[in-house]
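Of the protein chains in this complex, one is absent; all others appear in place.
Naming follows writing order (A, B, C, D and E), and every chain is counted from residue 1.
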Amino acid sequence: MKPAPNSLDPAPSLVFGAHPDDIEFGCGEVIARETRAGRKAHFVVCSQGEAGTHGTSRQRLAEARNAASILGATIEFLKLDGDAHLSARPAHAIKLAEIFRRIRPRVALAPSVVENQHPDHACLGKLVRDAARLARYGGLKELRQLPPHAMEQLFFYAVTPEAEPAGVTPVLIDISAPEIMAAWTAAMAAHTSQVTARNYVELQLARARLLGLRAGTGQATALFPNEPLLLGSLAEAGRGARRF
Amino acid sequence: MKPAPNSLDPAPSLVFGAHPDDIEFGCGEVIARETRAGRKAHFVVCSQGEAGTHGTSRQRLAEARNAASILGATIEFLKLDGDAHLSARPAHAIKLAEIFRRIRPRVALAPSVVENQHPDHACLGKLVRDAARLARYGGLKELRQLPPHAMEQLFFYAVTPEAEPAGVTPVLIDISAPEIMAAWTAAMAAHTSQVTARNYVELQLARARLLGLRAGTGQATALFPNEPLLLGSLAEAGRGARRF
Amino acid sequence: MKPAPNSLDPAPSLVFGAHPDDIEFGCGEVIARETRAGRKAHFVVCSQGEAGTHGTSRQRLAEARNAASILGATIEFLKLDGDAHLSARPAHAIKLAEIFRRIRPRVALAPSVVENQHPDHACLGKLVRDAARLARYGGLKELRQLPPHAMEQLFFYAVTPEAEPAGVTPVLIDISAPEIMAAWTAAMAAHTSQVTARNYVELQLARARLLGLRAGTGQATALFPNEPLLLGSLAEAGRGARRF
Amino acid sequence: MKPAPNSLDPAPSLVFGAHPDDIEFGCGEVIARETRAGRKAHFVVCSQGEAGTHGTSRQRLAEARNAASILGATIEFLKLDGDAHLSARPAHAIKLAEIFRRIRPRVALAPSVVENQHPDHACLGKLVRDAARLARYGGLKELRQLPPHAMEQLFFYAVTPEAEPAGVTPVLIDISAPEIMAAWTAAMAAHTSQVTARNYVELQLARARLLGLRAGTGQATALFPNEPLLLGSLAEAGRGARRF
Amino acid sequence: MKPAPNSLDPAPSLVFGAHPDDIEFGCGEVIARETRAGRKAHFVVCSQGEAGTHGTSRQRLAEARNAASILGATIEFLKLDGDAHLSARPAHAIKLAEIFRRIRPRVALAPSVVENQHPDHACLGKLVRDAARLARYGGLKELRQLPPHAMEQLFFYAVTPEAEPAGVTPVLIDISAPEIMAAWTAAMAAHTSQVTARNYVELQLARARLLGLRAGTGQATALFPNEPLLLGSLAEAGRGARRF
Partner (left out) sequence: MKPAPNSLDPAPSLVFGAHPDDIEFGCGEVIARETRAGRKAHFVVCSQGEAGTHGTSRQRLAEARNAASILGATIEFLKLDGDAHLSARPAHAIKLAEIFRRIRPRVALAPSVVENQHPDHACLGKLVRDAARLARYGGLKELRQLPPHAMEQLFFYAVTPEAEPAGVTPVLIDISAPEIMAAWTAAMAAHTSQVTARNYVELQLARARLLGLRAGTGQATALFPNEPLLLGSLAEAGRGARRF
């Protein structure tokens, strides 16, 4: 059997979510694509979702573990200020930077920093952006036990359409393969306490289908790069995402 | 000798310039990168530069042919309205669409559509954008002799920094390889009538070096995609362009 | 039977399309909503769609008449420069202004002026915007046979998602009523020559459903006002379009 | 029989101000319009204005009570961090969310989140935006004693022209009626300690007149909606705000 | 008597208007300020205003001459396509470039290029911007009888508030001196055929007063520079325009 491309690359993707279901709804499909290709992913969930209308903390953590496992990712839970209480303190950014140094990812994903959404999402996006930078600074006392780490790229994902940042050209990822769509749908459905109350899954599938139709493929996801992409040549730039 | 990657790909890059030296100053380095990798490029120059302060038409066409040859590209000259007289008529867009159908490129490059620059540049950028679309429409009578053609992507280049469009995240191309820089510099210098009067070459080299320093490489060029990039996975997204 | 609100208002909506199917795909649902409430609508189609890949002019005009009838609108065809040949000449704007003076609408709809779409769409949007203004100027010789007319508002519609203008807050129209959705779907399907080749209908239905889910209703359409709305009080401002 | 929507509607507008005079100067005219139509309004003032150059806390609270009474609104004072000391802590947002649950408004108004103004204004705008969202979340321990509440819309007002957000299309409210203008002017003048030192009243009247002239009416106020407006049909969209 | 600063400078300001009253309403106050300081200004009016609702061509040209004389400027009339018929042809830009070479201004003023205003205004703004550039190109055959000319700066003015470009930081000019305000008001009033029908003068005075209040002076005007300002030091940057 032919090995998947890059399958020997030990540098995982590092994915942050403010609540137990943010990652699955916001970029689970991208992670499914990565893990099916033999690349690793690690999730960091920064609250227990205890302020939500539905589901106990215990249920929600179990759902998150189940969903991560469906997507083929490892998962850890981080205690910051609690659901709906997150604030953008430098001490949190340093805690997240420690995770960067421990996991040593090639790429990180975080909720977008658009402010007009759940305040925890934007706050976490900012903390991750700062953490990605602080992970490189050699003099930070709190982090001296781990060597500095410089990632290659930070992408933002949008849990809902409102969180898509204006003024940043997205990169679209093709997620049309049936096994990707199936894994993603299952991972979203694993958040039973959430999906029975609202039609979140339909929202995400409609977004992915609409982007796919625009891009001339089945389904696609928009990610928002924190920095311009540096490519080796035009040949690496893929194709433009429009067919209509 | 090992063949260059994609060397069997017959689909060239198609590059448009309003004046004989626009392509070399605006994106010659990107083309040098392509042709050194064994991929083809074709230039379409849409005036003879006869309104410029320096150089006769005859000189300037000879300089353009020489520069294209240094970059390894083929070249043709197209008569539209003349230098400093270009206007955005649909008939011109259809003429350009015919070139798309004849050359059948994978990727096209054109000057940006930012209006606060030489009016011919912005005008040509708009004509190329429209042409890329019209090339796909089956019912256009003027084009019936050639089958429709759908490209993969259109990139805009900026002849000067002012022409860089705000609100579009660029894609950076690494052009640090010494042979790329040498070919580009030689192709710019081939426009003898222009470079003796003003320090255009220094401007372009300073831009490329500044972008390279930002991106953590030697030199880089910014291209502005007309559509978001559609990629197959995170692994294809390259790395983010920041080191400072 | 209770008369529909405003049913005595003789001022119709005036809707412009560059090609025979633009109105139906771009804002047919909004018109269905108007005509079901007893308000009139009039369509002006500015080419025969003869540059498209599918369908003859004859077929396409018949499809447009059929679709307009399904939506309950009257229709006329205007000859300007022909499909894929439209240019933004003042003489065209004056021709359109004459239609404003003849139909005397309360509200007009036109394709958006975003340039990175079919060039005829943006061009027509600009012509309509200018025409709406010129219709008010008393001294225009070409229009002296008809009294000046000042409309209340111009809305832009986006034939495809790419045509949605950034930087303008849209107004969402709730189109969830089953009879609206049925009339709209039928009107789109009436463009047989187009819908068999590409999945345009699915694209529009996915857009409408996605907006509906965001707004906490079934389906919705985004229109882009040319001017801020002037309301009599907060009570007229409806509700904000977000539920997630 | 179910009462018609809004006719007996006890749901008030809820208006937040950082200092004792912000509401009157920023949107007092809109509130005058509401209360003259028999709809209720409630003010929440989040400091005593003690850092201002003029007026003691005691004076300023008395002025605010007087002004609220002129506008026909009820008023309460909330202690957060004090004038010029406000910071955007989640605990504050939760306190404000409690007020949303207690007052249960249809619409809320808050100072805009534009940062280049008095820091308390932007900070309060962000807190109110987050509070409007948190008021809906069922699991927030601090708020369990009150049932969740979902408003219909949040509008931002601009205390000064600099606070008007770019990139958001405003909604204009017609405030030309003489009794509205009189009530507003009186409410501003009630802040005696402030208006004697600077020409704040003239600034606001000039803004309202300029907007009125642009919109073809006497005076108008710009409000900035947090979400697009969802309307039932074109007929509800009012008219566009331009006459020149 | 002390000579006014720069009074020996023979390079005038060159001001373009699409209609006989555009210059006076849009930037007459700035010109009054220049000519009172002994610097010259020259107006170029590009139509006779014959499409307007009020005033004959003959009346309007007389009013324009009168207004220019009140402002201390010379004036000429240029025939392009006629009122409400202006289009952005390169041949027009070259005609305007010829005027640049003849008048040889230090600074030029033109209506802004914002499209959502009278179409002639935006069109003329674009033509002037292109003309300012073409005036420098030595090879333009149509202009060979006059030596090339490079200006120092192009400013856009906004005839109405809607024409103010977003995304460009304006430069404010202090016009509070009573003799400036008097000359400007008289020059506007000289357009008798226009000011009796609508309250244009009040609109402009309200704009100037509002800007003055914001900037901590009496009255001010916003101009929009086509290029960033190049200054010799911080000491030349004047003061920031905010007092509230």
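In this text, a residue touches a chain if its C-beta (ideal position, glycine included) is under 8 Å from a C-beta of that chain, and two chains touch if they have at least 3 such contacts.
Predicted, not measured: the structure shown is a model, and the values here were computed from it.
Undergrad: Which of the chains on display does the removed chain touch in the whole complex?
TA: A, B, D, E
Undergrad: Of the listed residues A:Val15, A:Leu80, A:Ala93 or A:Ala237, which contacts the missing chain in the full complex?
TA: The missing chain is touched by A:Ala93.
Undergrad: Using the touch definition from the top, which of A:Lys126, A:His149, A:Arg214 or A:Arg239 touches the missing chain?
TA: Answering carefully, the residue with contact to the hidden chain is A:Lys126.
Undergrad: What chain B residues would touch the chain not displayed?
TA: 160-162, 166-167, 198-200, 202-203, 206-207, 209-210, 213-214, 242, 244
Undergrad: In the full complex, which residues of chain A touch the absent chain?
TA: 88-91, 93-94, 113, 126, 129-130, 133-134, 136-141, 148, 167, 226
Undergrad: Which positions on chain E touch the chain that was left off?
TA: 5-6, 13, 30, 33-34, 37, 39, 107, 151-155, 167-174, 215, 217, 220, 222-223, 225-242
Going forward, only the chains that are shown with their structure count from here on.
Undergrad: Hey, what chains does chain C share as contacts with chain E?
TA: B, D
Undergrad: Taking the mean of the C-alpha atoms as each chain's centre, how many Å separate chain A from chain E?
TA: Measuring from centre to centre gives 52 Å for this pair.
Undergrad: Could you work out how far the Cα centre of chain B sits from that of chain E, in whole Å?
TA: 37
Undergrad: Of all the residues in chain C, which ones touch at least 2 other chains?
TA: 166-167, 226, 242 - these are the residues of chain C that touch more than one other chain.
Undergrad: Going by the touch definition at the top, which pairs of chains touch each other?
TA: A-B, A-C, A-D, B-C, B-E, C-D, C-E, D-E
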